[in-house]
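So the structure is just underneath, and the comments pick up after that.
Missing here: one protein chain of the complex. Every other protein chain is in place.
Let's turn to chain A:
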Amino acid sequence: MRKYAVIGLVAVLTACIGKNSKVQFASNELTVLEQSKTNLDSIKLDVFDFNGLKPLLNKKDDAIYVINFWATWCRPCVKELLYFEKLNREYAGKNVKVILVSLDFPHLYDSKLKPFIKDRKIKSKVVALDDADMNSWIPQVNEAWSGAIPATVIYRNDKRKFFEKSFTYEELENEVALFLK
């Protein structure tokens, strides 16, 4: 245990040399994490198999749905998550709805996913997809999807577009704009 602590410390110090602001950020995050451990009950998480998720991918209510497939362990996913959050915030009045579909492992819902949602104060709707038979459902999301995440579907009624890529906020806005007309 002590050995790991030393290794960890060295790693952090190495990573942080000349980056004081980041250390500050890290310790702030830490406080938040510790405070929030106590109450995860307020986090509601719908867990679906693909049949359960399907209706969310096929709504016909004229809203623009932005469905992002992600996981807490996927770094590019986590990085772009704040753009989806921003989109959800800024386009709520334009009938844009963001749904974040987590592919986290089910045994980590309570220890990883829920604390993540709580600590990052995620406001977009988060659901978890627990369906091991991936070959059956990945092509139903999109034929072109290789299965790599992050991946995103944007749709409005019958018009839809699929992306197996990471987004910047600008790119996301531009794609959504094509559905706004």
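Just so we're on the same page, contacts are C-beta pairs under 8 Å (C-beta built on N, C-alpha and C of every residue); 3 or more make two chains touch, one makes a residue touch a chain; residues count from 1.
The rule we apply is simple: contacts and distances are computed from a predicted model.
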Listed names "Thioredoxin family protein", "Phosphoribosylformylglycinamidine synthase subunit PurS", "Amino acid/amide ABC transporter ATP-binding protein 1 (HAAT family)" or "N-acetylglucosamine transport system permease protein", matching UniProt entry of the absent chain: "Thioredoxin family protein"
Residue of A:Cys74, A:Ile122 or A:Val153 touching the missing chain in the full complex: A:Cys74
Contact partner of the left-out chain, one of A:Ile67, A:Leu87 or A:Leu103: A:Leu103
Interface residues of chain A (partner: the chain not displayed): 1-2, 4-5, 8-9, 11-12, 15-16, 22-23, 25-27, 29-30, 33, 71, 73-76, 78-79, 103, 105-106, 132-136, 138-139, 145-150, 164-166
